[in-house]
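The complex appears here minus one protein chain, its other protein chains still in place.
Letters A, B and C mark the chains in the order given here, with residues in each chain numbered from 1 onward.
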Amino acid sequence: MQDQFIKMDSITKIYPPDTLALDKVDLEIQEGEIHSIIGENGAGKSTLMKVFYGMAPPSGGEIHFRGRKAKFATPREAVASGIGMVHQEFMLIPSYTVYENVILGAEPAGRFGTLRHADTKPKVEELVDTYGLNIDINSRIGDISVGAQQKVEILKLLYRDVDVLIMDEPTAALTPQEAGELFARLRGLNKVGKTIIFISHKLDEVLELSDRITVMRKGRRVVTVDNRGLDKAELARAMVGRDVVFSIEKAPASLGEIVFEARGLRYVDENGVIRLEGVSFDVRRGEIVGIAGVEGNGQYELVQLVTGLLSAQSGRVFIGGHDVTGEDVMARRKLMCYVPQDRKVSGSAQNMSLVDNAIMTHHRLNPEIEDRCEALLSSGRCRAFTSRLVEDFGVLVPELDAPISSLSGGNQQKVVVGREFMLDTDFILLDQPTRGLDVGSIEYVQEEVVRRRDAGAGCLLISADLDELFSLSDRILVMSRGRVVAELRPEATTREEIGEYMLGAKDAQEDWRAREEVGK
Amino acid sequence: LAAPPRYKVAYLINGALGDLSFYDSGQEGIDRIKKELNAETRTIECNYDPVAYPQALQSVVAWGADVIFVVSYGFEDLLMQYADMYPEKKWINLDTVVQNKKNTITNVDFIEEEGAFMAGVVAGLVTTDTSIPGVNRDKVIGAVCGEDDPIMRGFLFGYEQGAKHIDKDVELKTIFAGTWDDPVRGKQAAKQLYSQKVDIIFQIAALTGSGVLEAAKEEGKYAIGVDSNQNGLQPGHVVTSMLKHMGQSIYRVYGTILDGKYKPGMVLEYGLREGGVGLAIDSHTKEILPAKSLQRVIDIENKVKSGVIKVERYRG
Amino acid sequence: MKKQVLPALIGIVVALLAGLLILWAQGYPPLESYAALFSYSLFSKFAFFSTLDKATPLILTGLSAAVGFGSNCVNLGQPGQFLIGAMAVTAFGIAVDLPAGLMIPLSILVALVAGACWSGIAAGLRRRFKMDEFITTLMLNFIADYFTLYLISGPMLDKRMYSPLTPMTNPGAWLPIWNGFGSAFLVAVAAFAVVSVLWNRSKIGYEWRAMGQNPIFSRTGGCRNDAAYVWAMLLSGALAGLAGGLMIMGGMQHRFVKGIGANYAWDGVMIAIVANNNMIATGLYALFFSVIQTGSMGMELETSVPSEFSLVLQAIVVLFVVASRESTRVLINNITAELRMRRARGRDKGMGDGRHASNG
Partner (left out) sequence: MHLMVEMIRSSILSATPVLLAGLGGAYTFHANVFNIAMEGMMLIGAFTAVAGSYFSGSWIMGVLSGIAGGLVAALIFAIFVVSLKTDEFVTGTALNMLALGGTTYSLRQLFHVKGAFMSHAIQSMPRWNIPLISRIPHLGPILSGHPFIVYASILLAFVVEWHIFGTRYGLRLRAVGEDARAVDSVGVSSDRIKAQAIIASGVLCGLAGAYLSLGYVTLFSENMSNGRGWIALAVIILTRGRPMGLLLMSLVFGLFDGLGLSLQGTIIPPQFTQMVPYIATIVALYFYSREKRSARGGKETPTT
């Protein structure tokens, strides 16, 4: 028993009413190792860690920590025992400074709870220096990059002096460079004796970093293996239970006329910050144009300008040959499909029924679902329409009137994608269409996009996932600080090169040369 | 001595009890006839809700009331219709005059101008008498009203007449608090008046007025209560109260029913002489008002009663 | 909908039981009081018609609030819109004298427009200056209150009367009363039907609902949220205005009397929130609240229970219905989870222990 550092025994977790998130999971983690957990979406990785961390009470099973039975009722107890967790979604207060976020929950306080920073601030500064985190602890979270926020999360754990670090999908929003930096840091921490539990979808990362790997599927632990000479395909098979195609096969692009054009877009936000400057590019029928970039470099604004949710200070937008610069969202939606990046916030209304979610946008554009009176919608036809969507896109649903929240995330995404593709337009805007989806669902969405392209649609794809960009795009544009800094062909570039453009390490001169090359 | 017959008596009011004056004073009368005259009584409050008016009338009829005392502000028309529908019942309308086709409603009309006139007399005597502690040299009197309505205007009309009767130079300052049930606001209004050299305030504002009385005490000034005897509420600061003897009138009318002297369709004008309105003069008054002044009040009262002094009515 | 019925019933029953307990504790005969409550609101023709009379404004203010809240407009201005609607109808009915066939539809229109104008002020301030409608509508209530009070005690005062009220409107504007049944109720029912269709079946209704559930979603989907917001505010105000207008047109008074708004507008807000902005539920709760309010006079007459008790009862109903909506869901979920856990255990026993597959 002594050598068992962490031992989870038969952990079961049921989310009411009946989501069996964990089904008798056993897991052992040894002191000082880097242990990765991989698995599809919804496999139960996060839930397992939340149970361990005291954030979700288990429905059954036991946990032993350092040979003693542990039952953390709250994260506080876990933290007190030296366990820290960086969550899948960052748990930071945007309006607080880095320092305030670090001390939150473990504040140095004097009499009557008055905050005392005299001793702590230097201590935090020192931690930043010791671990080479290189962040200004007085800047506001809202003002710093995602990569820096990641560092803050780690700093929080260091400040609490934990021995076990749980990292839940920490690389999802990082550039390759930032991810590399993170790995170096994690290895450093590992060297000074910290145990690290690392959760990721990305098999390459896991293979690069871990000592041991646990694979989970559908709430069960499938296997735990030592990371020696492991094969990516093998892991993937263990994850999804079947062979996975890693790169989508697609025919070479057969270019048609220009279906989308942005000309000199410039956008200055409410605070006077220039978000977009001189952005010009086009998309032709039959091609997929990818946009790469570190989050917050203008992609968000670009999408908003294209969809008409924001209007540019200068520049024009053409879709299908029409100048839509002054048009509103609905007028543009006649000409474009749009898969928004956040299906929960902008892609669906979680409390509305599947039908009500499926007919959005169609309700104004699609006469097929109208009632005899033009101002009314026919509920029968709306249902028929939804059934067709469900069938065509293979959505797994309990019933059409159930709220969309009762669908799994992957299925929700299919509803959103299906709804948009059923608008059947020549231009498709995809904003992170596969973020947070599991391998199976990703495969499905990507194949669908390629099918549309082959049918002659032009696609603009914004993605933080370089793999996705490489496998789907015919051209890749890189955005940095509100400008398009490079236009590259996936077959003629590397991840590292794109990474350099993304971080602004390569300058504009080279950028122009690259563009000319492609132009030929 | 045989107990009087057990009639069912309803007291139906447009507003709500708890004003510490008008409606409550009526309730006293109802309680008295219940206790002393063996009546079975019920009170229905409509809380100023017009939808409740027809329902209240209907419920009272359904309950089987024989005698209905009603304060019918705002549903005079309905009262007429119901009185016509149920002419065998005794409808007594209080404080206004409502006449139905079959002429079965008996009205008790209070001549509040006469009562207010007497209040004005007292106010005039107080503000002109600097020997009373706290009274300044300026001849300014005040009034705090609830909301602006014709009855209020009638009160003010009589009040000013009374004060001018004492001294032509007395000036009246009025604030409408805009509410009948916010003592906090009443107090605020009174304090503003006192800060404008007012010595004495006539409160005609139901609950709002209780704030006025408090302000009088705090400022060491004077106030006049309304509708029921409020002299004891802030002893030494409430000089007198103008009474509207709702309860007494109810008792009196009910008495005529028992005697068989009751006649439907009458308009009973209850002024000073009939004892419908009057001043509450008691030890609290004597404590403040010098005997000479008090005598003058009583003289004037008698002159009004005997018609020597004619108080003009607001709707002349 | 089905899922809502059970918790609502549980909530109502528990609340009525709690009311029973309070009555009993206070020494009133509880069963007799309840008997009076229902017999004075349901069990006679007049009682029933009174209940419908009371329900008329409640249905409309309830719809008004439901339309507002359901589309994410926090219109708390029903009291003001109600008063303005009533005042406009009064003024119209005094100034204009036409045959009933014209007068009635025109008066209804006037009520709708007046209420819409009043909420339109708040909508405009929001659109133009980004001023929170939640505060402006509240403040406009006070302003409407004093403004109408000014009119009825000054310019529009019926000089022959003793209290602040206006003269009667011309009889053309009166809604008929058939044998005790006030036809204003039919207007409310018609409004209910129209609004339900609009809300559940029309395109703009769909956009309102989507905006109410998730404005970002509807905006991304191309709905014109700004326009939808203004229309929802206007409809919400129009309904409250109609509620006010019907107070003048229906019943027997036909004049603007001080205090005419009473509590109908706030009750409407309560009704919409217990009904969770669902139209049918709004109609049903309006009827239920009107039963309690109408019957409270009966309790006062028969068993001397103070009529304020109905206020307490209504608040308890709201709290219990809302609480039971949440807790029945949690309860049902937990029971299902427990069953699932048991099933899983049973399965393991049956199948033996095959789960320690491999351990690398």
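Definition applied: a residue touches a chain if its C-beta (ideal position, glycine included) is under 8 Å from a C-beta of that chain, and two chains touch if they have at least 3 such contacts.
Small disclaimer: the values here were computed from a predicted structure and weren't measured.
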- prompt: Among the chains included here, which ones are touched by the excluded chain in the whole complex?
  reply: A, B, C
Message: Touch as defined at the start, partner being the missing chain; which of B:95, B:148 or B:274 qualifies?
response: B:148
- prompt: So which of C:107, C:225 or C:253 would be touching the chain we can't see?
  reply: C:225
Field: Touch with the omitted chain, as defined above, among B:214, B:227 or B:301
entry: B:214
- prompt: Among the options C:13, C:31 or C:312, which residue touches the chain absent from this view?
  reply: C:312
Message: Out of A:93, A:233, A:255 or A:492, which residue would touch the omitted chain in the full complex?
response: A:93
Message: Touching the absent chain: which residues on subunit B qualify?
response: 16-20, 24, 148, 173-179, 181-185, 187-189, 191-192, 194-196, 206-207, 210-211, 214, 233
Message: Need a quick check: the contact residues on subunit C for the chain that isn't drawn.
response: 26, 125, 129-132, 135-136, 138-140, 142-143, 146-147, 149-150, 153-154, 219, 224-227, 266, 269-270, 273-274, 306, 308-316, 318-319, 322-323, 325-327
Query: Given the full complex, what residues of subunit A touch the hidden partner chain?
result: 54-55, 74-80, 85, 87, 89, 91-96, 100, 103-107, 109, 112-115, 156, 268-272, 310-311, 328-329
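Following the convention adopted for this analysis, only the chains that are shown with their structure count from here on.
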- request: Could you draw the chains as nodes, link the ones that touch, and say if you get a line, ring, star, complete or other?
  value: line
- line: Cα centre of subunit A to Cα centre of subunit C, whole Å, reads 43
- line: subunit B and subunit C have mean C-alpha positions lying a whole-number Å distance apart equal to 38
- prompt: When the centre of a chain is set as the mean of its C-alpha atoms, what distance in Å lies between subunit A and subunit B?
  reply: 76
- line: Within subunit C, the set of residues that touch 2 or more other chains is none
Task: Please list all residues of subunit A that touch 2 or more other chains.
output: none
Query: What residues on subunit C touch subunit A, complex-wise?
result: 197, 201-204, 206-207, 209-210, 213-214, 216-224, 330, 332-334, 336-337, 340-341, 344, 348, 355-360
- line: Interface with subunit C, subunit A side, in the complex: residues 12, 14-18, 20, 23-24, 26, 59-60, 212, 220, 222-226, 307, 309, 328-330, 332-333, 338, 340, 345-352, 356, 359-361, 363-364, 371, 375-377, 379
- prompt: What part of subunit C is in contact with subunit B in the complex they form?
  reply: 40, 44, 46, 50, 53-54, 57, 146, 149, 153-154, 157, 159, 161-165, 168, 247, 251-253, 257-260, 262-264, 294, 297-298, 300-302, 304, 307
